[in-house]
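One structure is given below, represented as C-alpha cells, and several questions about it will come after.
Note that one protein chain of the assembly has been removed; the remaining protein chains are unaltered in position.
The first chain written gets the first letter, and so on, giving A and B; residue counts start at 1 in each chain.
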Amino acid sequence: MRISPYLRDQNPSSRMQARLGQWYLAWLRMRRNSLAMTGLYIIVILLLVAAFAPLIAPYDPLEQDLGRRLLPPLSPGHLLGTDDFGRDMLSRIIFGSRITLYIVSLVAVTAPVLGLAVGTVSGYFGGWTDRVLMRLTDIFLAFPRLILALALVAVLGPGIENAVLAIALTAWPPYARVARAETLTVRSSDYIAAVRLQGAGAGRIIWGHVMPMCLPSVIIRVTLDMAGVILIAAGLGFLGLGVQPPLPEWGLMISSGRKLLFEQWWVATMPGLAIFIVSLGFNLLGDGLRDVLDPRNSGK
Amino acid sequence: MTLLSVKNLRVTFDTESGVVEAVRGVSFSLGRERLGIVGESGSGKTMTGRSILRLIRPPGHIAADEMVFDGIDLIRATEKEMRALRGQRIAMVMQDPKYSLNPVMRVGAQLTEGLRQRDKLSKSDAYEKAVVALDAVQIRDPERVMDAYPHELSGGMGQRVMIAMMLIPNPDLLIADEPTSALDVTVQAEVLSILDDLVKTRGMGLIFISHDLRLVGRFCDRVLVMYKGRVVEDLAAKDLLQAKHPYTQGLLNCLPRIGGNRGPLPDLDRSAEWAG
Partner (left out) sequence: MLIEIENLSVTYHAKGRVIRAVQDVSLTVAARESYGLVGESGSGKSTILRAICGLAPITAGTIRIDGKPLAAPRSRDFVRQVQMVFQDPYASIHPRHTIDRTLSEPLAIHGLANSDARVIQALTDVGLPTSFRFRYPHQLSGGQRQRVAIARALMLEPTILLLDEPTSALDASVQAETLNLLSRLRTERGLTFLMVSHDLAVIDHMCDRILVMQHGRAVEELTRGQLAGAEMHSAYARTLFDASADRMLQG
C-alpha cells in the first residue's frame, strides 16, 4: 500500500501530510474498538441508504394502494409490510432516512458552531462577557428541550425547517458549557501565555489556539447528542408539530401507527426499530470517538 | 539474607504502534539494605518498582525468570495473595503526596483506615497507633495533622504523612519512587534523614528509585544504573566515583557544579554501542 507509508511517515514534509497522518493513526486506534466500529458501520449504512434511496426502495414512498392496506411483513413484494394507506413500509423507512439525516446534519452544523463560539468567547474573556453569555445559556438550558421545541414550533408553525430550528436552538447550550469548561482550563496554560507574549490578539488566540482544544469534547458531545436529536424530531413528528404527513419521517410514522399498535404492530414498530438502531449507532460511535480523541491527544 | 530476588524481569506494553519494551531483562537481589535504582525518563526504573508489586495493568505485561520475595513467588501469586502482600509486607511511597493521598478524606481517616479494616482495631486504638506513626516521622503536632485534609499540608509534611502511613503495618520492604523529587531542596534533606532513620531502626529493605545519581549515591548502600530498560551498572554506592560504564560516568559528569568551570558541560554520547 503506497498510501500507508506516506501517512506513517515520521517526518512529514507538509502540514497537510502531518495532519492526515494523525488522522490515520487515530483511525487505526478506533479500529481496535469493535463497538465503535459497529456504530460507524451503522452510520455509514444510514448514509448510503439515504444517498441511494431512489435506487434501493422498491416503491414510491408516497404511492398509496388502498387495496393492499395493512399487509403484514414478509408479504410478497412488501418485506416490512404496508401501512394503513397501502404504502410500502420498507420504502418509507428508506426515504425516511433522508429526512432523519437532513435534520441531524442541519442541527450538527448549527448548534455546535453557535455553542463553540459562545463558550470560547465567554471562557476566554471572563468578567462581564462571561456572566452575560452564561446567563443567556442558563436561560436556554433551564427549559426542557422538548417543551421549548414545542413552544417554538407552535409560534413558527409546523414543518421540517422549523422543527430543525427549534431543535438547534435548544441543543446549543450544552456545547457552550463544554466549550467554556475547556477554555477555562486551556486559558491558563503556558502555550497560550507564549502566544500572548508574541503579541497575538484575542481573535487569533481563540480561533487558532483555544478552539482546536475544545473541538474533541464538542465533537464527542455532538455525536452522543445525535440520538437525542433524532428522538426529539421523532417526538415532534409524533405530536404532529414537526414534519407533516405524507412525508415518511420516522416519528410521524410511529404516530400514525399508534392506533394500530396491537393488531398491525409493524406500522409503528418498524420505524421505531429504525430510530433505535440509528440512535444506537451514534451512541457507540460517540463512545468510540471519546476513547480515540480524548486521552492520547490531550498533551503528552 | 536475600529479601527479594529478581532475575530477568521483562515488562512490555501492547500499543497500536507495536510492542513497547519498558524493562528488558533486569536482574538484582536485595537484602535488608538500601538499593538505589537510578535512570532518566524511559529507563524503566518506575516500571521495575511497580512490577514487584504487580501494579502494572494490561496492556502491560510482566514476565520474569524469577521474582521471589521471602520465599513467595511473586510471578505466580494470585491477586488475592498479592493484595495480602501489598501494604503489609511490601509498601510503596510515591512522588507527590498531592496525588497519592485521598484529597477528600482527612489524614487521620486515611491513617486509621487500614488499621480498622485489616487489623480490626477499635477507633481509639487505631488513633493511638496513627499518632505514634506520625511521631516517628517527626511531626510535632500530630493531632492537628490528623484532623487536616491533604491539601492543607505542605509538600514535605504530606510526604512524611505518606511515609508514616506506609510504615504503620511494619513492612519488610519499602519501595520509594522519587519520594523527594517534588520537594524543595531544604525539605528534601529533612525527609531523607527521616527515611534513613526509620529504615535503619526497623531493619527494612529499601528500594529508592530516583533520577538523581548523586542523591542516591549519598543515601543508598548499592546503586543500580538503568538505561532504556536495562541495567548498565550495579555497584556499591561508595564506589560510584569509580564507575566503569560510560553512561554512569556521563551521568556523573554532566551535572553542573557550584564553582565548576563555565565551559560546555560534557554530554552523553548517545551514538555509542551501549546505547540501544
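By our rule, contacts are C-beta pairs under 8 Å (C-beta built on N, C-alpha and C of every residue); 3 or more make two chains touch, one makes a residue touch a chain.
Keep in mind the model is a prediction, meaning the values are calculated, not measured.
When the missing chain is restored to the complex, the residue among B:71, B:103 or B:264 that touches it is B:264. Take chain A: the residues that touch the chain left off the picture are 10-15, 17-18, 22, 189-191, 193-200, 204, 208-209, 212-213, 297-300. Although one chain is not displayed, chain B still touches it through residues 40-41, 155, 184-186, 188-189, 211-215, 217-218, 240-241, 250-252, 254-260, 262, 264-268.
Here, only the chains that are shown with their structure count from here on.
Across the complex, chain B meets chain A through its residues 16-17. Interface residues of chain A, counted against chain B in their complex, comprise 25, 28-29, 32.
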